[in-house]
Every structure is written in C-alpha cells, then in structure tokens.
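Questions regarding the structure given below will be posed in turn.
Every protein chain but one is kept in place in this view of the complex.
So that you can tell them apart, the chains are marked A and B in the order they are listed, and the count of residues begins at 1 in each.
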Amino acid sequence: MLVMLKKTLATALLLSLANLAIAQGTIKMGALATLEGAFTVLGEDGMRGVKMALNEFNYSVGGKKIQLITGSSDASPDSAIRAARKLVEQDGVQVLVGPLSGSEGLAIKDYAKTKPNVTFVNGTSAAQDTTLRKPAGNFFRFSTDGAQWMAGLGEYAYKVKGYRSVAVLAEDYSFPYTQVFGFLEPFCRLGGKSSADARFWVPIGNKDYSSVIAALPDDVDAIYVALGGADSVNFLTQYEQSGGDLPLVGGSITVDQSVLGSKGRTRKFIIGTPAAGPISDTWNDPRWDKFVADYKKQFPDGFPSPSLFAHGYYVNTKAALLGLQNVGGDLSDGGKKLRQSLSSLVFDTPTGMVSLDERRNAIADIFLTEVIEGPGGNLVNKTIKVVPQVSQTFGLQYEDFLKYGQVGRENPRCE
Amino acid sequence: MFDTRRLFSGNVSISEIHPAKIILAVFLIAYPSFTSDFFTFQIGAYSLILGTIALSLMMLAGYGGMVSLAQMSAAGFSGYIMAIFGENSVAVMGFGWPWWLTIITAILCGALFSTIVGAISVRTEGIYTIMITLAIAAAFFYFVRQNYHIFNGFTGFAGIEPPKLFGINWRDPVPFYYLTLFLAAFFLWAVSHCSRSTFGLGLQAIRDNPRRMRALGYHVSWHRITAYFFSGLIAGTAGVLLVWFNGRISPGSIGVEVVIDILVIAVVGGIRSPTGPFLGAIVFVLLENFAIDLIDRERFNTVIGLVFLLVVLFSPDGLLGLWNRIYPKIRFRRSVRTNGGRTQWDDSVSSG
Partner (left out) sequence: MLRFIERHTFWAIIIVLAVAILLLLIFSVWPEWLISVIGRKKTFVITLLNGVTLAGLYFLVASGFTLVFGLMRNVNLAHGSMYLLGAYIGYEVSERSGSWFLGLATAFFAIALSGVLLQILVFRRMEKEELRQTLVTIGISIIAADLMLAIWTGTTYQFTPPDWLWGSSVLPIISVIKASGKVIYLKYPIYRLTVLAVAVLVGIALWLFLNRTKIGMMIRAGVNDRDMLSASGVNIQLVFAIVFAIGAGLAGFAGVIGGTALSIAPGEDVRYLLASLIVVIVGGLGSVTGVAIGSLLIGLAEQFGLAYFPTYGVVLTFLIMVVVLAIRPQGIMGER
C-alpha cells in the first residue's frame, strides 16, 4: 500500500516538474466541461468549440505557446469544484474556461473569488445569478444567460401569435426557472396571463408526462414547454398520443435540431412552434456559415451542425485568447492587465458582436426561430428575427431589474 | 492498537507499539511539510473526511452486521443543518447562530438522522437493511432536491466556512488537514476502543447470534439503535468537515452514486477493521484525481467498480485483509532466512 502511494506520489512529482520545465514560454489554459456521465456528449461538443478557437490562433499568442489541460466533471457542482481545484492548484493553469451547466457555474464563481490571480472565463453555464448577484471580479461570461436566451419570444407570442394565456411545463430546477422568467416577464407585462396552477414543474429525470398532460388546462391558448433533448422528444410523443392539440411555444432546447431530427413519426403538429436562443441553425450569414463549415471540417465525427455548447465555449475561449493577445501574453502581474483588457473587449463572433456589461456578463444577439416544413419534408427552424444586443437586465437599470427577485417557481406572477 | 488500561497504569513502553504504526503516525503528521497545498487539501483532507464517513458505515457493518447506506445521508443532513442554522451566501435560511452552537446542533442532527434510520430498519437484518437504507437515502435525496423553503432545492447552499479561531483561518489547507487528521484519529481510536468495550462486544455478539443475546436478556433493538446513534455522531462530524471542505452543499452531494461510493470505499479498504475505510478512501481519492492522467478519466467508474468486484470476490476483508494474508508470508520467509534454516512461526502479527 505504501509502495503504491509512493509510486503515485513520484508520478505526480515528475508531472509537476515537467510542468515547471515548459512553464517558461508557455501559457497554461484549462478547459472544464462535463466529460463524465450522461452529459458527456454535450461536454465533448464544448471541447470542440475550445479547440476550434485555439486552432484559429494556432495554439500560440504573443509568441508563447498555449498548453491546453482538460478537466472533467459530471454536472454536479462538487465535482466541478474538485476538477477546477485540480486544474488551478495542481496543474497551475492561469486561465480557466468553463463550466458547462448552470449550477456548476455558480459554484465556480464562488471558487473564483478565492483565486484572484487566475482568470476564469465561462463555458456555457447560463444561470442568472452567476453574474447578476454577487459577481466575482475575475469571472467573465462572454455568453448570454438563460433569461437572455428568451429575448423577443414573449412579445412575439403576444403580438404576432395572439396568445393571451399560457400554461407552463418545465423541469423543476434553476435553468428552466430562468427560461420561464425570460419568456413570461415581457409576455405578462404586455397583458398576458399564466396562473400559478397552470404551471407544471415536473421533477428532474421524469420521463412520463402523461399524467401532467392530463392535468393541463384546456382553457389556455398555448403551452410553453421548456424541456430539453430527449425529454422533449418523449413529451411530444406522449402529447400527440393523448390527443393534445394546443399550440406550443418552445424553450431554447425544446425544438432544436436534435429534437426535430429524431427518429420516429414526423410530428407535423409542431410546425409553427416559435422558440429563441443564442444560435440558429439556419441563419443566413457568412460569419455563421464559416463557423459551421470550419466545425464540419475539423470534426467530421461531431454533430451535423455545432450545438450551442460548441458555440458558447468557442466564443468564450476566443475572447480569452483575444485578451491574451492584447496583453502580449504577459501574465506576470497575476493576470490584472488581462482582466482589464477582457472587461473592455468588443469583438465579432459567428453570431454577431459581443461585449460585456459592468458585471462582466455578455451583451449579444439573440435569435427568434419558428419550426417550418423544409424542402425535403423534414422539419427545420427558420430564423424569424435577430434581437440585437440583449443585455442581462433587458435594458433596465440594474437596481430596477433586481426588483424582479430571484427566479423561482412563481416568478413572475401574472394571474 | 494498545490497551488503554495498561497505558494509564504506566506500564506501557514505546517498544510495545508496532513500529509500522509509529512510522505511519510520523508520516501523517509531517505530511503537509513535504507536499503541495493541493495534495494536503484535496487528497489528504478529503481522504480523511471520506474515510471518517466510511468508518461510521464500517462500525455498523463490521461490528454490527448492519450495512446502512444512509450514513452519507446523515453526514449530508448535518452539513445542511450547518448551512441552515449558520451562515451561507445564498440568502435562504441561514439563521446566523454562533459557530459552536451550529456545530453541536449539526452533529446531533446527523446522529438523530442516523438514529431514525436505525429505528426504521432495526427490525430488518442483513440484505434487507441494505435495501431499506438505500431507499431511505434516495428518499432524502429527492426530498431535499424538491424543497426550496428549507433546503433550497437543486441549487443548495454555498458560502459555508469554518470560523476563524485563535487567529487561524481553518479553511487553509494545512490547518484544515490537521483538523481532519485529529478528528479521524480520535474516531479511529474511539471505534477501536469501543469494539473492545462491553457495548461493542455486545454489538458483535448480536451480529453473530441475535437470538442468543435476546435469550441472555439483552434488548437487541435498543442496542442496535444505540449503535446507529454513535455512528451518526461520527457521520455528523464528518458531514460538518465535508461542508467546510466543499464550501457548499447540494442534493448532488448526497445522491445515490455518492452513497454507493462510500460503501465501495468501506468494502475495498476492509470492513472488519477501523483502518480499512481510510485505506479505501485514499485509494478512491487517488484514483479519482489521477485516473485522468494515467488512464482514461471517463472510465473511472469501471476501474473503481472492477477493484470493488475483485476485492469482494477474492478478498472479502478488503485490501487490509489481503495485506494481513500476505504479511505473515513475508515475515515467515524473512524469519526463515535469518534463522539459518530453522523455521520459526512469528506470532506477533498485528491484527490491523
């Protein structure tokens, strides 16, 4: 037993010595994503985004090489902290990109406060409070949060679709709360209604929606569904089988490409479902087309089109690299100059211009989409409009926005 | 381990303590001086905390024959109590009680949780206990995840820190390591001592034949529930340390996977002896941290599962049992060599 301990210690010592040796002309960048457990597929796509950004810079900045070290979590905050601690304290990274999920992001933000000389850049974590309440001075989020992702959808549902009351069906945790808030807040402000007993928060991991579907009221105009991926596929199947016929409004991952392209009977009844999010697969813009082409070329075994995880990690890594370039790769002051540069960074991405607000959260474009029948008879998302430069406080003053309170099961109230 | 009666009678001498134990003690105490902060904190302190929780499981399983998978839940419950009655940064609950009161409340709550689990499962035996405690652990996990008023649901609590006493920030790696080392050593001694006390011997006798003990007049159920209480104290203390270590607690900290991990740690290390769980914890933590460098991090669970399976199949007493079987053979060979052919059966093999 002692022998094994000694052997492992020796290996670790050797590794750290090796690290020291290349440290001189190298910048160490850590990338943290969910590479374990059920979200591995998403984390892998995030890593592809990181590598795409690094490839653009040829893995070097300001004359120094960039060494990428990966860290893995299983979407639980505890494992994210442990992985971050290993990257920062054991592997000695100076810039950390990640994490992927919302609750991990909240935990990493707290950890960042204890390591002021390391620069933390977000992956795709989209919880509001990561930057809205008690932000960390060294945590930068160049991607938008879950509420920002819903920009424009509430108004569209009220004004264009003509819905006046909606029911809500979403999973019972923070990310759906944020999405529902982002949708209902403008919808209710215009006069729409969504009473508390028309909101159905299903437990996480639940795949059986038939009883919930049976409990849905039939005096509403539409159902806002904020489920993702496979849960969404399950819900749509079960909804059709129960003879449901209300129109739907989608969250950012409810009617995305993976759901529309899933096997099984074509679901004609979701044609016309609007949704919103940070990317749109069918946006006709040369910047986006180039991004998709680069993705397909570099990763022939990846998804048919980059997901929002690849996109989020790409934008954040690129920002970090641009910042490093601006300071000539000089991190000798503990990264202070880098962080100053990042705070004022404005740059172009495959989805439009991105800049930061005072709490280091992104101001970026959001895409409003609707499901249509494509030329081959399959279903695709058509880009209806681009909502430009959405900020975290939706244009309001910070103090006024805080009055909305934290996202939760009953926020906002609109009877 | 040495006999405390003889210790206090002034008759024990250093030479009676097995040399390996002295070397180990020196190594553990001097550990932070030659390792980095990361090793001290994330490997050293974390192994000790996990080992302590697994120790509470080992006490019930090894000495009591009751494999309770709800010890991790008890530790988690005590961690939640720390967040609820102490201070946290999430603005939910956080009554701000004085630190000594929150710690005592948390530990007692952990013990209470464990006692309730014991009361529910005391009428079951063996495998039934595993099933019922697993279901209770899962129930607690689901409840905590759904409830926002008290437990803040999916998000959990953050910003829980140890108090700054005597001018030391106990959250720093080195002081925290010594704190966990001290508590782990204390519980190790307590459990070993207890196993030789009347209570402990009674518990082991109940494990072996409850009917006979009942016939002898022992109140078997009360005895078992009391054992749950003591192991709950251990788990509760470890829970406080765990929440200080992570600085946060959420339903993921007490999920079914973590609960099974504690069982794996206890079994791999060796469930018959108090040092077993700590051995298992070190192996587990090292694998978890360095598998990504040595093997594929993604298949960490397969590796740990294989180790667990191999141990159960070939060495049910865990790694410690394996060591105990190999060790006499080594000593045997050495004695053969030094005595020039005359074999000598050396009997002072430590029982671990």
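Please note the rule applied: a residue touches a chain if its C-beta (ideal position, glycine included) is under 8 Å from a C-beta of that chain, and two chains touch if they have at least 3 such contacts.
All of these numbers come straight from a predicted model, not from anything done at the bench.
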### Message
So there's a chain missing from this view; which of the remaining chains does it actually touch?
### Response
A, B
### Summary
Considering the complete complex, of A:Ala38, A:Ile271 or A:Leu402, the missing chain is touched by A:Ala38
#### Entry: Of A:Tyr156, A:Trp201 or A:Phe299, the residue in touch with the unshown chain
A:Trp201
### Query
Which is it among B:Ala139, B:Leu165, B:Leu216 or B:Ile326 that touches the chain not included here?
B:Ala139
## Note on the structure
Where chain A meets the chain that is not shown, the residues are 37-41, 172, 200-203, 205-208, 210-212, 214-215, 229-230, 233-234, 237-238, 240-243, 262-265
### Where the missing chain touches chain B, by residue
67, 120-121, 123-124, 126-128, 130-132, 134-136, 138-139, 142-143, 146-147, 256, 260, 263-264, 267, 298-299, 301-302, 304-306, 308-309, 312-313, 316
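In this text, only the chains that are shown with their structure count from here on.
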### Message
Between chain A and chain B, what distance separates the C-alpha centroids? Give it in angstrom.
### Response
38
### Query
Which residues of chain B touch chain A in the complex?
35-39, 41-42, 89, 142, 145-146, 148, 153-156, 158-159, 246-248, 250, 252-253, 255, 279, 282-283, 286, 288-290, 292-294, 297-298, 300, 319, 323
### Task
Report the residues of chain A in contact with chain B in the complex, numbered from low to high.
1, 4-5, 8-9, 11-12, 15-16, 35-36, 40, 70-72, 76-79, 81-82, 85-86, 89-90, 103, 106-107, 110-111, 134, 172-174, 203-204, 408-409
